[in-house]
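Of the protein chains in this complex, one is absent; all others appear in place.
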Amino acid sequence: MDRDRLETLLNEVKNGERTVEEAVASLSQLPYCDLGFARVDSHRQLRTGFAEVIFAQGKTIEQTSAIFAHLSCLHEKVLVTRISPEAAEVLVERFPGVRHHPLSRLVTFGYQEPVGETRIAILCAGTADLGVAEEAAITAEMRGIKVARVYDVGVAGIHRIFNELEMLQKMEVLVVVAGMEGALASVVAGLVSRPIVAVPTSVGYGASFGGLAPLLAMLNSCAAGITVVNIDNGFGAGTFASMVVENKGKK
Amino acid sequence: MDRDRLETLLNEVKNGERTVEEAVASLSQLPYCDLGFARVDSHRQLRTGFAEVIFAQGKTIEQTSAIFAHLSCLHEKVLVTRISPEAAEVLVERFPGVRHHPLSRLVTFGYQEPVGETRIAILCAGTADLGVAEEAAITAEMRGIKVARVYDVGVAGIHRIFNELEMLQKMEVLVVVAGMEGALASVVAGLVSRPIVAVPTSVGYGASFGGLAPLLAMLNSCAAGITVVNIDNGFGAGTFASMVVENKGKK
Amino acid sequence: MDRDRLETLLNEVKNGERTVEEAVASLSQLPYCDLGFARVDSHRQLRTGFAEVIFAQGKTIEQTSAIFAHLSCLHEKVLVTRISPEAAEVLVERFPGVRHHPLSRLVTFGYQEPVGETRIAILCAGTADLGVAEEAAITAEMRGIKVARVYDVGVAGIHRIFNELEMLQKMEVLVVVAGMEGALASVVAGLVSRPIVAVPTSVGYGASFGGLAPLLAMLNSCAAGITVVNIDNGFGAGTFASMVVENKGKK
Amino acid sequence: MDRDRLETLLNEVKNGERTVEEAVASLSQLPYCDLGFARVDSHRQLRTGFAEVIFAQGKTIEQTSAIFAHLSCLHEKVLVTRISPEAAEVLVERFPGVRHHPLSRLVTFGYQEPVGETRIAILCAGTADLGVAEEAAITAEMRGIKVARVYDVGVAGIHRIFNELEMLQKMEVLVVVAGMEGALASVVAGLVSRPIVAVPTSVGYGASFGGLAPLLAMLNSCAAGITVVNIDNGFGAGTFASMVVENKGKK
Amino acid sequence: MDRDRLETLLNEVKNGERTVEEAVASLSQLPYCDLGFARVDSHRQLRTGFAEVIFAQGKTIEQTSAIFAHLSCLHEKVLVTRISPEAAEVLVERFPGVRHHPLSRLVTFGYQEPVGETRIAILCAGTADLGVAEEAAITAEMRGIKVARVYDVGVAGIHRIFNELEMLQKMEVLVVVAGMEGALASVVAGLVSRPIVAVPTSVGYGASFGGLAPLLAMLNSCAAGITVVNIDNGFGAGTFASMVVENKGKK
Amino acid sequence: MDRDRLETLLNEVKNGERTVEEAVASLSQLPYCDLGFARVDSHRQLRTGFAEVIFAQGKTIEQTSAIFAHLSCLHEKVLVTRISPEAAEVLVERFPGVRHHPLSRLVTFGYQEPVGETRIAILCAGTADLGVAEEAAITAEMRGIKVARVYDVGVAGIHRIFNELEMLQKMEVLVVVAGMEGALASVVAGLVSRPIVAVPTSVGYGASFGGLAPLLAMLNSCAAGITVVNIDNGFGAGTFASMVVENKGKK
Amino acid sequence: MDRDRLETLLNEVKNGERTVEEAVASLSQLPYCDLGFARVDSHRQLRTGFAEVIFAQGKTIEQTSAIFAHLSCLHEKVLVTRISPEAAEVLVERFPGVRHHPLSRLVTFGYQEPVGETRIAILCAGTADLGVAEEAAITAEMRGIKVARVYDVGVAGIHRIFNELEMLQKMEVLVVVAGMEGALASVVAGLVSRPIVAVPTSVGYGASFGGLAPLLAMLNSCAAGITVVNIDNGFGAGTFASMVVENKGKK
Partner (left out) sequence: MDRDRLETLLNEVKNGERTVEEAVASLSQLPYCDLGFARVDSHRQLRTGFAEVIFAQGKTIEQTSAIFAHLSCLHEKVLVTRISPEAAEVLVERFPGVRHHPLSRLVTFGYQEPVGETRIAILCAGTADLGVAEEAAITAEMRGIKVARVYDVGVAGIHRIFNELEMLQKMEVLVVVAGMEGALASVVAGLVSRPIVAVPTSVGYGASFGGLAPLLAMLNSCAAGITVVNIDNGFGAGTFASMVVENKGKK
């Protein structure tokens, strides 16, 4: 709904450069492509600063593949999240330039190691949280942002994080991934004055209730400067952190 | 159901020193006193090592007072928990030697400052957790155990706890009281090799859900050596910690 | 634990400019002030970029006042959150330069209307969400950041937000405050490519379960670029959004 | 318990056209057929305007098949919901005229494409919600009602729905199927003045808690004109929407 | 976003009857009125078929009164829901033609007893559910629809409903209000072939959990043809039922 | 729907002793009395073996009083449950023979101390559970059944119950009332071979979650022979236990 | 702890017919047999009126088989609940006289069709609830009690139950098994004046939450005379109902 484009269009109508019918059509034009079972949003890159991401969970392999085919023609970079090994294999076979990251359950098209300054640090509490942390890391890297990985620094051995404080303080945003009781987010927020995006994970058992325990802990953190995403949502954290960093670059 | 006493009794019956009727009566004898609305458990001190404690919540003032009257005749020390200010005032007026501790909602009879070595440390995360921490502290003191109070050392300013580490390491048990996300228990367990009794509190709001958040966090702690009591149950933590310490003294 | 300061200190010890005892003391020095019931964290401004904030809920008026007195001597700006009208009245009476904001339950010391460019927009869905939105807004203003208020733009009348899109697109971060079903966050994220901090509120009834409904909705948003804070936590959202903006200024 | 039929029966008794025994038998007559493990309700079509539907979940294949055999003799149309692929295969083999719809987990007998005016629109938010949406669509079609399918119009790309508004406004009822945060129902209700039946789906992960998040969101919608059915209950939504439309036709 | 109006506007621009600036202004015109704390939606009657309703809960008396003043000038009928007795008294005093309905917590402006055929029946299970049932009834009456009230027909005395079946079968929609276990909705759906809007209420105690028990029961009804609104949401049920009936009248 | 009465009626019609119109009227006759806001169920005593009980919670004092007036004319015994002190006072003033039992929140009309053999024992765990236990006891006594009260026998002092075992074994049903962890029901079931109706109470705090803890414990009891009623539902337990006992008397 | 036996024993000691050592041994004698991993309770039949039942879930096949071997020597009847098909096959092979009931997941030893009067009726709402209903039925039959099975009478076709009312009214106890919304229990309680044991089942999906919906509905029933057992606990309901019936026979 771009005001400038609207003014131009109206001027063209006024000047007879465009018929009323054309203008109506133009204003109604679909900014997406209908594949029958999916409406591929081809303008989202313009609108939100990044190509559409395919959330593969709950889609059949053929649906995922069809959407991927469409998007990989339109864009230089495509990201597929929560993909099964079977679906990933199909994409890798069918499309050149595709890469499967099994730990993070991602498929990437057009992935390149970012260069330049490291701007986001991604911490995780335990080895079992690695998949979610990697999902966040690669999501940011797909947007061209270099990240530092600081893994397995849970509070049971809190001294492991002290050596990293100086580096962390230089980052623009931190992503903290933790399951079980999720205390790492609060601890880091008490030590480093950077905005923190906390990702609770479903790592744990019993009264973890599938990640409810760290989710509630992170939402109730006594330290300010923490926001939270859905359980196991590494992609969401990576996207948000990237948007914060891109914001800065833009200005 | 003491085996020795049973043997003695049976020998007495055998030797005719005691009639069968007496023996039956003896074996059936009630180890409590029935006040109509309450059966005061006069043997509990022998059985569990401490006088009965009156849980005042849900009792009328007159019920509390009647049970208190009974127990304060039988024992040198009586503890009343979760008492309302109104009920406390009545007890203070009616019985000499009674003391009201409003912050911890306790009334004590026979309270004396313990002497000797400090054996339990009680930590709390924030000023609002003080009442629960004091409930734990005074409960232990009523059992004659000296405690160290380490208050307002929440993880938002985690450095506040570092100066206390040496002292904490010398304790036999730690009680850690925290609301909000309850991370303090995990942090302390990662720094000090002492058994920790964690007390979640209802301090917080929103997704704290009345203390559910720190309760789940503490139960899911990634650090070993932590056990948990009910939300706001300072009395339970103080009792358990004391029993651990007394165990040791006894051997 | 600043590396440079550590090197300096060690050099001074090496050069005999400082005794070992002095160095030990220095390294152990408490970066907080112990008021008995609270350890006021006087270094937090250095550590986290802002003066300590007093969370008044669960503190007695005298505790709040004592901490306020201490902090208002050390700092130019102090913020008190979730304060009762009674406690606010006491602070306003005792300390000059204090201002009470009843709708947002804040007390401020040193509040000044920020100047310069507007960098954060704060949206709320309904009139009943205003208090939480104001808490976020004033928190940011206390850090010197100018905010735009876009209130009562809930999705029941979704067209109300369309006129604001151009302005919203120019912001660095958006804070979206909504109760009931919390759909506003997803809708805005679908229309504007800015990072969004979503604040669920307890506005609603029945199956809202005290804000659980919008909390879950926001965490599960199908739109990327959203993070979430605790129910009714306007302060947390304002702080996080400010840290993102300050990050940018600093670089 | 038809009053007219009761009067007729009583008159027949009065006139000696029917014995007392016959009348008692008549009044007691079972309006269902007992298969041993199931009482097939053969009058339901009269009573509720539609043949009995077989809910296959939790039934063995033989139980489903036996009930199906019975109903497909009595009625021209039979619908089986939540059927496993194995059970569907058996029905398709055994009974002519049976059709399996795998995406919606339905089996139909006597299905015909409806003709005439489109009266219900069924919207879904994402490709993964398609199965539930199809269950609603085919349920309505089995009752002879033509439906419009508007799929993959989730709020992450909210502009996708704008082009459909004119058509939606012409429908008599809308069915909105959405998982994750379920915001689509509120958004549509804010744009179109038609009654909306919202269907939360279990699509999502983490804090979706199996569809609890969209269920609560839809129940708490700030837009009026929305009612909700059980999670993933496309059949219920299709039935209710059809009853509303049939109501109208009847009058 | 009226297509006709858009074409007209564009034609006027083409013909020079309207300047480009005027057209831009026109397209941008706010369809609501900004009172500062609220954006009153003056077009909603056109858009959704009914004037804006004021949800008074969480609004101050002065906010409610200001919105009421604005709307009662623009419209012939205004409805205020969930109003406190204090706020209702203020409205009754300030504005002529206002009526307070204390049982249903409603205030109406322009209320008239509907005439014509009865089209909706509203059933409630117990005397304690009456307030919610009345909220539904008056909401429908405000839209000019006549309703039948069938109160206190809970399943504990299920025979009470049998005498009403003939009448119920003639209605276009039924609203069933019930607390405790909410079984009434299923029972009515098993007896009457009309679409049913079920309203769970918070009537009950213990494991009712504030209305969760009847909410879940109604969502899981084994009878088809039932949809559900939020706990205690009589207004929502009355609105939805009215929209269904109006739909029919319109066609 | 008495078969005998139906046969008689039909015979009368056949014999011309009754007109068809009379028979229709007879079959339709309302077995309740409509007070406007309540349909008083005057046949319930015949149908369920006991007069209607008034559940006063959620009813206004005038509603309660009107229903009471009606029932106390029809019946010799009336029971009002969950009545407020204010409403009880009104009933006591207006109607002779009414008695208020404040602890159990009951009002009785026609209460008499039962005579004969004791058939039900009612146990409660703590003094705070007394009100619920008394509600069960008086409910049974209103039906003429003698009960034994065994109060304050919680498992913290498990020996208190051993002396009662012989008596308990002679009862026909036991009602066990307990809050906190509700272990008393399991313990009694492990010691006595009588059917047990367990009543969880809301006595407790923190993770009791309003009685959820004992409710779940009782439902999951490892001992067979236990059934459970709603939290704090002494009336329900007393009624069920009485029905079991009356069953026996009848045969 | 039989008083008579105690007196006899003491008399024997007094008279020298028994040594003190023998008496001590006698009083200490274990009323169970220790198999290492299980203590088989050989006195339970005396204590609770029935042989021990083996709960097979969570036990290995060998553990189940060993306990079964032990009990089937001591007793004429043994019941195994929640047994897997694999374990059942092993028992059937190894022990003569064993019978597997796959629908109810039971294995019986010594099962005989009961004779005499029918005393318990077991109702279930749908075909999918059959397994749980059969578990209740066979449990009662193993205790020699004849039961009536009234299956598939859910409230969606409520008329199916009317023909059974006369028979149901003659039973001593009813067991009502229902999933989904669990309304059948309330409906039956409103029609029949017999005590009802309600069994919620996990039949359903979505917001049934594994049987939570019918569990809460049954606990909150507005009809008195209902008690509830755990979800899917047919065994518990059958046991309780049998104990009520046996009670009666005994007196």
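Letters A, B, C, D, E, F and G mark the chains as written, and numbering starts fresh at 1 in each.
Following the convention adopted for this analysis, a contact is a pair of C-beta atoms (placed from the backbone, for glycine too) under 8 Å apart; a residue touches a chain by one contact, two chains touch by 3 or more.
Quantities reported herein were computed from a predicted structural model and do not represent experimental measurements.
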Chain not shown: contacting residue from F:Ile120, F:Met180, F:Val229 or F:Met243: F:Met180
Contact partner of the left-out chain, one of G:Gly16, G:Gly58, G:Pro96 or G:Gly116: G:Gly58
Given B:Gly110, B:Gly144 or B:Gly225, the one touching the chain that is not displayed: B:Gly225
Sole contact to the chain not displayed, among F:Gly58, F:Gly126 or F:Pro195: F:Gly126
Contact set of subunit F toward the excluded chain (per top definition): 125-126, 154-159, 180-183, 186-187, 189-191, 204, 206-209, 212-214, 216-224
Chain not shown, touching residues in subunit G: 28, 30-32, 37-39, 41, 43-44, 55, 57-59, 63, 67, 82, 200, 202, 210-212, 215, 230-233
Touching residues (missing chain, whole complex) on subunit C: 3, 6-7, 10-11, 13-14, 16, 20, 23-24, 27
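To be clear about the criterion, only the chains that are shown with their structure count from here on.
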Repeat of the B-F interface, chosen from B-G, E-F or E-G (over half of contact pairs identical by residue number): E-F
Interface with more contacting C-beta pairs, comparing F-G to E-F: F-G
Gap in Å, rounded to a whole number, between the CA centres of subunit D and subunit C: 49
Subunit B and subunit D, separation of their C-alpha mean positions in angstrom: 58
Residues of subunit B touching at least two other chains: 126, 156-157, 206-209, 212
